[in-house]
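Only one protein chain is missing; all other protein chains are in place.
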Amino acid sequence: ENDLKITEKVKIALIIPSTIDDLAWSQVMYEGIEAVQKKYGEDKIEIEVSERLWNAVDAGSAIRQYASQGFDIVIAHGAQYQSVLDEIAPDFPKTSFAYGTGFATHHPNIFAYDPQAQQGAYLLGIMAGLKTKTNIVGIVGPVKSGDAIKYNIGFEKGVKSVNPKAAVRIAYTGGFGDFVAAGEIARTHIKAGADVLSGTAQQSVGAIKVASEFEGILWLSSDMDQCSIAPQTVLASQSYRFDEVIEKIISFRQEGIVGGKHLELTLENGFLEIVYNPKLVSVLTPEMNKVLNEAKTKIISGEIKVELK
Amino acid sequence: MILDFIIGIISAGIPLAAPLLLAGLGEMFNQRAGVFNLGVEGIMLMGAFVGFLVVLTVGSPILGLLAAIAVGALMGLLMAVVTVKFKAQQGISGIGLFMLGWGLSGTLFRVYIGGITSITGIKPFSFPLLGKIPIIGEIFFQNNILVYIAFLLVPISWYVLNKTAWGLKVRAVGTNPQAADTLGIKVERIRFQCIILGSMMAGLAGAYLSIAQTHIFADNITAGRGFIAVALVYFGRWKPAGIMWGTLLFSLAHALQRSIQVYGINFPYEIAVIIPYLLVIVVLALSYKSQLLGPVALGKPFIRGSRE
Amino acid sequence: MSEIISKLEMKKITKKFPGVLACNNIDIYLKSGEILALLGENGAGKTTLMNVLFGLYQPEHGKIFINDKQVIINSPSTAFKYGIGMVHQHFMLVPNLTVVENVALGLIGKRIFKLDLNKVRKRIEEVSKEYGLSVNPNAYIWQLSVGEQQRVELIKVLCLGANLLILDEPTAALTPQETDELIVLLKQMAEKGRSIIFISHKLNEVKAVSNRVCVLRNGSLVYEGKTQKHSVATLAEKMAGREIYMPTLKEKSQANSPILEIKNVFAKGNMGTMALDGLSLTVSKGEIVGIAGVSGNGQKELADVINGISHIERGKILLNSKNIANLAPQQIINKGIGYIPEDRMHEGTIPSFSVKENIIMKDYNKKPLSKKMFLQNSIIEKYSQKLISNFDIKCPDNKTMCASLSGGNVQKVILARELSRKPKMLIAAYPIRGLDLGAAEYVHEQLLEARSENVGILLISEELDELLDICDRIAVIYEGKILEILDRDIATKTKLGLLMAGIKNEKKAI
Partner (left out) sequence: MKKKLYSEAIYRLLIIVIAVFSALFVGAILLLIAKTNPLTAYYVMFTEPLSGKFGLTEILVRAAPLMLVGLGIAISFRSGIINIGGEGQILIGAIFGTFIALTFPDLPPYILLPLVFIASFIGGAIWGGIAGWMKAYLSVNEILSTIMLNYIAFQVYMFLIRGPMIDPKEVAYGTGVPQTALLSKNAWLTRIIPASRLHAGIIVAVVLAILVYIFLWKTTIGYKLRAAGAEAKAAKYIGVNVKNYLVLAMLLSGGFAGMAGAIEVCGVHHRALESISAGYGFSGIVVALFGGLHPLGIIPASAVFGLLIVGADMMQRSVTVPASIILAIQGLIILAIVSSQIFFSNIGLKEKIMIKLKLMKSGDKDDT
């Protein structure tokens, strides 16, 4: 843990598409920043949040307003905000803007963070491949794009790597916020024989809930640790350590770098990690853990490349 | 295999028709009395939240449902005051009600619950013997109680509308309020009653989603089902049975498209997910046009002694 | 059944509407067994006064007494309580309910569950037996002819056990026979101790039925007196404030070349049955041909097919010996056919449009009113003003909605539009229905004027007086065919009456 010396207060503004309690993408970022605040104290870190700005127009004005109010770091937590940032950033050269998932840093004061979801997904896939008895694994997807694709590809590769016989079935709801539909897809998966499920986006909460109503179904989460909803079902979660990202950005700024970096969240840099559900972790036999740890080291060492093709 | 596929679709489709049916029948009463309530979505959200909150705190699903119905009634009362007393334009009022319901439920959720938690709520139960019957049992006798209530309400609504004095008044008020008025029928009172009744059913429909279906509450959990319910009233041409067929068609189509995806029948999922919406339109377009020319006064506020 | 109303008084009734003093300090009274006729021009305040009595409007001032006790009537249901029933000028029926259901509506009152339609059906049958008003209780209202609907309205109030009846222009849409039956009926009722207020613009009826008349003008009571003291003419004078002569055509038309020829036309009605089967008829230039007949014998369809609003199955319709059958309405309009439709409120005009916009309804797309699809506002302004003054249409200004004009004035708007287009051929359906004498006189003058300008006119009506007054020939339509055509000099009410009933020659009838 390399701590920073924060001399004067850092003001951080956050724009999120959904809400700070969506138990997914938005919440994990919010908690990340909070963690940083706890670590360094309220006098050092100030936080402001705007929720529900899923449409980039309103986000645009929020971002500009924060920037003009003199926030040091303005985080637009979604891929759809890229173009808005591109046009606002030049007007506020001292402010650091960050968005993700993304790669493009068209201006020297934009950070793009980019969770390598496929890596964690790969490990979760391995668990699935090892744990499934029916050799059917189901994925509840939102829309076939962005992180969801990355996640699904990684997950499927993981499953196959340990259990080539296993079938990975993917179904999408066509949206991000339809909890009922997600739940119904989970149900359909299970009725169709799947015994290990996974999925992305805030709506997967609905799916987890349904899964938890069946005996012996396991769920593997993305984005953040979700075992609180279904302690008997959620085996493990891939979690994004945005607190690390924030610290990184702060330290960059201290070096006088206000942006222009493409920050990846990987297992290697520890910005991406697998959190196990203490109540369930015992279902993973030592052999299984061995396989997992090997895979993890291989990914970190770059021996295994989880290709997105 | 293929049999499971079909059973799976039907047994998944029927329960999902229930909330649409509850809300749809409710909206039917509004509209038969001449009021177009586009706010169903907002009412459902309030019902879903309040119901959930009560179950979470008190633990009793029954109380939860009652609370949802009560809050539905309140929202209905508001809608009635705005559209009947103040004679406000109905479409816009509905949108206002929708925004209010959505915002209110979201806010109260944040303030009083503040994060996604889950409840046991209402579970499906299997009828003693019937539930055991191979296929039939799984399809018809293993649902939660609200499903049966929803479908029971179809004949009941039909009876109320067509065989009772009140139903007759409703039909008159929705077609020629002036005439009803000259016969001493309290047009505005009937409309109040219908809007409130409809809203109660919408509240119940919302509670179904949180208490009986997902066992959680999350912001915007209805995800547009309120609007679908309104649309299906037109599919059913203001007849309970018609509305029932509409909701079944819609939710079975959904179950079908999910199964298509799950069973990996290869097929771009975008197409799959629009099947239900397409199907509803197409079926309506092809179906025969009924004689009943709907509630003619739909959307028009009643002003005593005015000709237009 | 409420107590018998031996005496009703309305004292100093004043009712304002924005911009209009509809009733100004009016006193009227009525004793049981009495039939009071309420007269007045369109817009005089008759309907308003009655709506006040019926609890639909609340007066600014004034009191109502029943049997010398003051009563507050603030809704129709209270009116019922006191035994007051009203047949409204514009039908108050629910089209997609059956007759029984419509009547039941009035009887169920506060009830919520119990709905015993059979009981209602019995009641209807009793009433229709007692007063000889036949109607099929199970028919839907939209299936009934205007006359039948009128009967339903009567049955409705009778079933509600009203012992004071208000009838607002009940005969406006009735055939002569029906009217006569109604008059007999009303007298019976009066004898049974009921009191009746009867509004009509047809003074011969008023004379035949009423004991007393009250005349309103611009919202004030201008005359009150015994009917038998008056002749139709003097009543008319009291009403209009001037003498009225219903014009009749003098010189015989030099009926020369035919303008409209209808040859063996077949057409379906909206019930799907053949509403016109093999109808043939010719109208010549400068001639008015009347179509007599009980409504529902194909008049509406005839008018519609000539104007291209509905299509024919077989046959020919020739205008200047060119076939115009099944052309689009637009084309037919352009060929110079004018049409005064029966439904003046929803077909002849657009209620929510201004008088100005209604006046240009058929010429908005012609020069000079529009150039290359742009409406020429200044010209339209002048044009509408001109017609409003020429046809003296009573309206605050040319921007008033037609909905708020009286039927009389609405009819003038239509006449102004149709006649000022200088049509070659004019179809006029029930042009004076519901109009006061002054207005009716005016309409007939205009029609005769057009005739003298060599326009061919087809006049559809149920009022034999009207037909006999101004038609050169009168054709009787029966079940979609022309039964017979009589020249004006040989046509008589009785002949026409029999023909309208479908009886072709008198011998058979006997």
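Lettered A, B and C in written order, each chain numbered from 1.
Note that in this section contacts are C-beta pairs under 8 Å (C-beta built on N, C-alpha and C of every residue); 3 or more make two chains touch, one makes a residue touch a chain.
Remember, it's a predicted structure, so these values are computed and weren't measured experimentally.
**Q** What are the shown chains that the omitted chain is in contact with?
**A** Its contacts among the visible chains are A, B, C.
**Q** Considering the whole complex, which of B:F29, B:F52 or B:W102 touches the chain not shown?
**A** Considering the complete complex, B:W102 is the one touching the chain left out.
**Q** Can you work out which residue in A:S68, A:T134 or A:T285 touches the chain that's missing from view?
**A** A:S68
**Q** So which of A:N55, A:T134 or A:Q254 would be touching the chain we can't see?
**A** A:N55
**Q** Based on the whole complex, identify which of A:A79, A:V162, A:I257 or A:V275 touches the chain you can't see.
**A** A:A79
**Q** What residues on chain B make contact with the chain left out of this view?
**A** Residues touching the hidden chain, for chain B, are 38, 42, 78, 81-82, 86-89, 91-93, 95-111, 219, 224, 227-228, 230-232, 234-235, 268, 270, 273-274, 277-278, 280-281, 284-285, 289, 303.
**Q** For review purposes, identify every residue of chain C that touches the missing chain, sorted by number.
**A** 17-19, 307-309, 328-333, 339, 341, 343, 346-353, 357, 361-362, 364-365, 370, 373-375, 377, 396
**Q** To test your reading of the contact rule: which positions on chain A touch the chain that is missing from view?
**A** Interface residues of chain A facing the absent chain: 19, 48-58, 60-62, 64-66, 68, 79-80, 82-84, 87, 91, 101-104, 114, 143-147, 149-150, 174-175, 308.
Here, only the chains that are shown with their structure count from here on.
**Q** Give, as an integer number of Å, the spacing between the C-alpha centres of chain C and chain B.
**A** Whole-Å distance between the two chain centres: 45.
**Q** Indicate the whole-number Å distance between the mean C-alpha point of chain A and the mean C-alpha point of chain C.
**A** Here chain A and chain C have centroids separated by 76 Å.
**Q** List the centre-to-centre spacing of chain A and chain B in whole Å, with centres computed as mean CA coordinates.
**A** Comparing mean C-alpha positions, chain B is 36 Å from chain A.
**Q** For chain B, write out the residues touching at least two other chains, lowest number first.
**A** none
**Q** What residues in chain C touch two or more of the other chains?
**A** Not one residue of chain C touches more than one other chain, so the list is empty.
**Q** Any idea which chain B residues touch chain A in the complex?
**A** Listed in rising order, the residues of chain B that touch chain A are 4, 8, 12, 16, 106, 110, 114-118, 123, 209, 213-216, 218-221, 223, 225, 254-255, 258-259, 261-264, 269-270, 273.
**Q** Provide the residue numbers of chain C that touch chain B in the complex, in ascending order.
**A** 51, 54, 56-57, 75-77, 79-80, 86, 88, 90-97, 101-102, 104-106, 108-109, 111-115, 156, 345, 351-352, 403-404
**Q** Which residues of chain B touch chain C in the complex?
**A** Of all residues in chain B, those touching chain C are 163-169, 171-172, 175-176, 178-186, 292-293, 296, 304-305, 307-308.
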